[in-house]
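Missing here: one protein chain of the complex. Every other protein chain is in place.
All chains are identified by letter, namely A, B and C, in their written order; residue positions are counted from 1 within each chain.
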Amino acid sequence: MILKTRPHLTQNEPLLFESSSPGKKGYQLPPLDVPAVDPIAALGADQVRGEIEGFPEVSEVETIRHFTRLSTWNYAIDLGLYPLGSCTMKYNPRVNELVARTEALAWAHPYQPESLSQGAMEIMAELERCLAEITGMDAVTLQPAAGAHGEMTGIMLIRSLLEKRGDARKKILIPDSAHGTNPATAHMCGYAVQNIASNLNGLVDVASLERAMDETVAGLMITNPNTLGVFEENIVEITKIVHAKGGLVYMDGANMNALVGIARPGDFGVDVMHLNLHKTFSTPHGGGGPGSGAVAVKKHLEPFLPYPRMQRAGDQWTFNYDLPDSIGKVRAFYGNFGVLVRALAYIMAHGGDGLRRATMDAVLNANYIRHMLEPYYDLPYKAPSMHECVFSDDRQAKKGVRTGDIAKRLIDYGFHPYTVSFPLIVHGAMMIEPTETEGKREIDLFVEALISIAEEVDTDPQLVLGAPYLTRTSRVDEVTAARKPIVRWRPKATASTAAD
Amino acid sequence: MILKTRPHLTQNEPLLFESSSPGKKGYQLPPLDVPAVDPIAALGADQVRGEIEGFPEVSEVETIRHFTRLSTWNYAIDLGLYPLGSCTMKYNPRVNELVARTEALAWAHPYQPESLSQGAMEIMAELERCLAEITGMDAVTLQPAAGAHGEMTGIMLIRSLLEKRGDARKKILIPDSAHGTNPATAHMCGYAVQNIASNLNGLVDVASLERAMDETVAGLMITNPNTLGVFEENIVEITKIVHAKGGLVYMDGANMNALVGIARPGDFGVDVMHLNLHKTFSTPHGGGGPGSGAVAVKKHLEPFLPYPRMQRAGDQWTFNYDLPDSIGKVRAFYGNFGVLVRALAYIMAHGGDGLRRATMDAVLNANYIRHMLEPYYDLPYKAPSMHECVFSDDRQAKKGVRTGDIAKRLIDYGFHPYTVSFPLIVHGAMMIEPTETEGKREIDLFVEALISIAEEVDTDPQLVLGAPYLTRTSRVDEVTAARKPIVRWRPKATASTAAD
Amino acid sequence: MRYLPKSESERREMLAVCGAASLEDLFSHLPADAKLNRALDIPDGKSEYEIVDYFREQADRNATGYPSFLGAGVYYHYRPVLVDTVVSRGEFLTSYTPYQAEIAQGTLTTIFEFQTMVCQLTGMEVANASMYDGSSAVPEAAMMAVRITGRDQILASRTVHPEYREVLRTYAQHQGMPITEFGYDSESGAVDLADLEAKLSGKVAAVIVQSPNFFGIVEDIKAAAALAHKHGALLVMVFTEAVSLGLLEPPRDADIVAGELQSFAITPSYGGPYAGIIATKEKFIRQIPGRLVGETKDSRGNRAFCLTLSTREQHIRREKATSNICTNQALIALMATVFMSVYGKEGLRELAEQNLAKAHYLADGMQKRFAGPFFNEFVVKCAAPDAVNEKLLAKKIIGGLPLGNFYPELKDCMLLCATEMNKRGHMDEVKSAF
Partner (left out) sequence: MRYLPKSESERREMLAVCGAASLEDLFSHLPADAKLNRALDIPDGKSEYEIVDYFREQADRNATGYPSFLGAGVYYHYRPVLVDTVVSRGEFLTSYTPYQAEIAQGTLTTIFEFQTMVCQLTGMEVANASMYDGSSAVPEAAMMAVRITGRDQILASRTVHPEYREVLRTYAQHQGMPITEFGYDSESGAVDLADLEAKLSGKVAAVIVQSPNFFGIVEDIKAAAALAHKHGALLVMVFTEAVSLGLLEPPRDADIVAGELQSFAITPSYGGPYAGIIATKEKFIRQIPGRLVGETKDSRGNRAFCLTLSTREQHIRREKATSNICTNQALIALMATVFMSVYGKEGLRELAEQNLAKAHYLADGMQKRFAGPFFNEFVVKCAAPDAVNEKLLAKKIIGGLPLGNFYPELKDCMLLCATEMNKRGHMDEVKSAF
């Protein structure tokens, strides 16, 4: 029974281009207080464009309605549990939005004098300190814009260190359970990727690793807890194996929400790792970003970090650009500062003990779900769960219902689906990460929904295959979208009615 | 055909009390920096309460979800046309929300020194000036909190003036088309109400008025344009009749959106009037308030205005409390200042010419709707429309469908209903006020919806009688609610399921 | 213009439908002598940025960032960020009175919760959806008492907020509702029960007492109610500092509670908008002014809420209505609702206890004028209150409220308030200024 939702009408809304009419305006500028300049005279006729064809012309009220209406077509954390595994969709505290908009922070120019940027620099320094403490590492760069960007930074750091030692080496080892960004990153950094098969428990097979690890291997990219939500119980041994052959260990920190305050990568042998501040540290996902992929390193990698580095000069912070071993900049300026402000605000709100408690609640939620659902869904790997649990659609597949179908049916039950079909080592994966910011009530409803769907699969698989039913948009044809891609609006393409 | 909406799932949500659990917290206070005080020692055991029984205990994320979910059950201007006649549901500019939150305005204490309140006072003074100019009156008080409060203030002003002249008189004349607040107000001010029947055109019948007007009558409360949206064509004569017998004319300014920049009550003989800043001047209705019912008067009523009055002392504003003829305060402090800020921001955005253009667009929209719908609905009064038009359900009633039913069906079509059953002089009234902030597209959809419903009434009246169908809450039983009122939650009353 | 969503061509099309040649045509039927024949004397429309600049300039002429010890009906309290998050949602901000229940369940549910929480706090059985503010709730309560008792006299304590009493007088003046005030005990600062008793009679409809009173003193509502009831009068309890309800015994013996919720996450905003409430006993429900939300079901049997008992109201009952109030303070009441949800049972208690502690720290060692128990305000004696305030202003601190204007007999007194927002260091500075 669907307990969590009821259908209600939502407004249709055309594209902005379709509701435009010549001369409608949503803006007004203050009058120009200097003489106007003729563009053609100033720039030459060749350089001055005609009107921007098709560009919107709508009023202010239409703009706000447009986006408000569209927003109602979205699911969001603010509406309920968002159990996308590996994404750590936790509550995004609103005080963080407020402080990030503090005028002198939001309007600070990256090139304004350091003497007038001490507050911003102090915030970054304090965040670096906190992240180093949390990860057990020695230094942190806040420059990378997201997790994948952090991975790239981290692998470049490894490469630079090895090059400095005389041999950049050829390969990066990556468990087959890894996220796609890991191999893509290794490739961008000029490394070949060698997959390490997981063992029967879904963990890195130590023997295979030992076999694969040699002097051509620059390092290992490992995710811990791994993408099954399982802590790599041999992590200390693993890092030793890699180090023994002169390699370095990169940890994908996407799953740090399982470890904060409980265990520190720096303490179990990791050389370099990234953090997704938009996951573990609660900054909003915003429909797909922005994020921050801060990278933490041990001492030996510090000289290679992107410049500039902040340092103290008397009672002032200054930027040091004079870092001969640095890999260079991975983006302009200093990082996604606005995201950094939010992450620090989150850390301050919890404090050290609160962060640990949050971790424990996250792990409790995942284990509770696992226990409640195990009777109904196949759990391919039985190792203890940390912050997420991964089922498979094995039982339901026998009825022709796949993980993607169950996911769509979950929508009718009022939930965002779990992560579908990842990690790849689980056939028909259902990857569930509740995070700590879910209460028992919401989780119980989620469990009941999945149990109810399991029953539907038994009694009426067609019902599940046709889902979702309660959404304004029924199942979307992604195949056609990819076959003949239409990725922008064009005037002719709008045969749809005005009220679409 | 319903072009404007599609059903989509919305989240259910229990009451706060139902999702509480002991010890859950949504707050944290900074640590106390002074010694704690034992309440019983300080206040005595009799004065210290036990726990607040039933009070909520929820976390921050539950609070935000609670209110976000509930919000999705509402219709609003931000979602579409809100044609509640007499309510002037226009777009609420967001810049007004921003400026009202400017720290030194939002956090100004009404008793802070005048020398540190000059900005707030200047804002009020400038708004008073603008409103006097718009109404053609001589002085304005911003103290009343809403329209009805303004009416009360205005009638008291009349009474005080008459008392000062020696006779407060007995009665107030009120057209039968008036809003309920008018007679209720007159009564609160100690006056008997005498209704003036409207003539066949829905206007004040000048002959009846002449007959009713005598020396026992304190004044006339007139709405212009009246609640049919029709300009009282004899207004100049009407005010003369009242004045000739020593009475005063109060104008209910709820419909000023039809007149701003076009005609001024002060120019056609009105002595005192209120403005609903939450209507004409765009401040948000907020689910039922707050508003502001600024009252504008001619010179002869100025001495009676509520104290304090702002006045200039050198280059400073000061409050003058020494006003022996004042009716007194109608509320604490100076008015709904935050609303006043928004109203001034609105006036500044439009400017004089813009305000006039807004009025013209408002009247255009109403006339367009009137012309488009006249073939389908009965228009009981044919006088030219100003900012709203009033149909009746006369034709549809023959099929057993009443204005309230058509209203409910409009909901399915994606619109908030018009005002139902008001004014009382129209049987089965459908009172439509689009305002100027609606574009042609939205209005056309509205017109099509009402035409489509008219056709449904012809072909399938039952369909209309059962509406709405597309809302999460179907037709609500208001009769039972009133028969045995349950106006608060109690623990025992919650037999409803957890996921209600 | 950005607020007018029409192109010129759309205007022309629409005018054509109306059979009008121009916009001006639409007004051609207005009598010439009623029309304005010039442009309004209001400057040209401004951009958003100029508007923001204007209000910033004005704000710069107001006090900013001054620690303040003003209370007297308007209190500085922390404001949870969620409050603005919620009330900024267009679905709450830009909707109106929930007349159409099927598309207003969001607002209706929040009002039902508001009514419930006001009852829980006050110990009353029913509460309305809000009044304009605390001050106007007082005369509405008095009028309600008059309707209930069929009597006409009102006794109001002099320790009720002076502005509230002024508003009461204004409302009362034409209603044949004579107001008599009774005094306070010059020692304790609480109501003078003897004076009250002396003034009570069979003609009195209501006795109005505020607690904590204007001097910050916690009143003995039980005792005042007992006296009132002995004479068949109702006891109206007024409060201006809602945070006190987190700690003080609720006024269960009162018949009507009229109060101000400004303390619940409503910015001082130079005096408004705030949210008043009226709460009472179940048996008086049909005499309550303003809107009420009730629980019911929809046609499918789901729980639903709607406006109810509207036959009390002006749009139905017209001159016989319980009040003329129509638009109330819904969005502000929603702020208070969010506040109550954020603080909750434990939070409101802790908040109240912090206020108690702060005010007692501030009072400690100062020359208190009254001996009665106080919550977060108290009256202090000082030869020249204005001079003390000047001294504090020089340190960028706003002091207390000199009482001479409201109470000539207390012209050597100042009302000081301390809340959870006042820091110890600033309190020490205040102390040293006396």
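To be clear about the criterion, a contact is a pair of C-beta atoms (placed from the backbone, for glycine too) under 8 Å apart; a residue touches a chain by one contact, two chains touch by 3 or more.
Only a predicted model underlies this, so the values are computations on that prediction, with no experimental measurement involved.
Visitor: Going by the stated contact criterion, tell me the shown chains that border the hidden chain.
Guide: A, B, C
Visitor: Residue by residue, what part of chain B touches the chain that was omitted?
Guide: 6, 21-30, 57-62, 64, 68, 94-95, 97-98
Visitor: With the missing chain put back, which residues of chain C would touch it? List them for me.
Guide: Spelled out for chain C, the touching residues are 47-49, 78, 80-81, 85, 88-89, 421.
Definition applied: only the chains that are shown with their structure count from here on.
Visitor: Looking at chain pairs B-C and A-C, which one is connected by more C-beta pairs in contact?
Guide: Pair with the higher count of C-beta contacts: B-C.
Visitor: Could you put a whole-Å number on the gap between the CA centroids of chain A and chain B?
Guide: For chain A versus chain B, the centre distance works out to 46 Å.
Visitor: Could you tell me the distance, in whole angstrom, between the mean C-alpha positions of chain B and chain C?
Guide: Result: the chain centres lie 19 Å from each other.
Visitor: Roughly how many whole angstrom separate the Cα centroids of chain A and chain C?
Guide: Taking the mean C-alpha position of each chain, the two centres sit 46 Å apart.
Visitor: Counting only residues that touch at least two other chains, what does the list for chain C look like?
Guide: 1-6, 10, 45-46, 48, 50, 82, 85, 90, 302
Visitor: Among the residues of chain B, pick out those that touch two or more other chains and give their numbers.
Guide: 24, 60, 64, 68, 72-73, 78-79, 91, 93, 411, 437-440, 468, 471-472 - these are the residues of chain B that touch more than one other chain.
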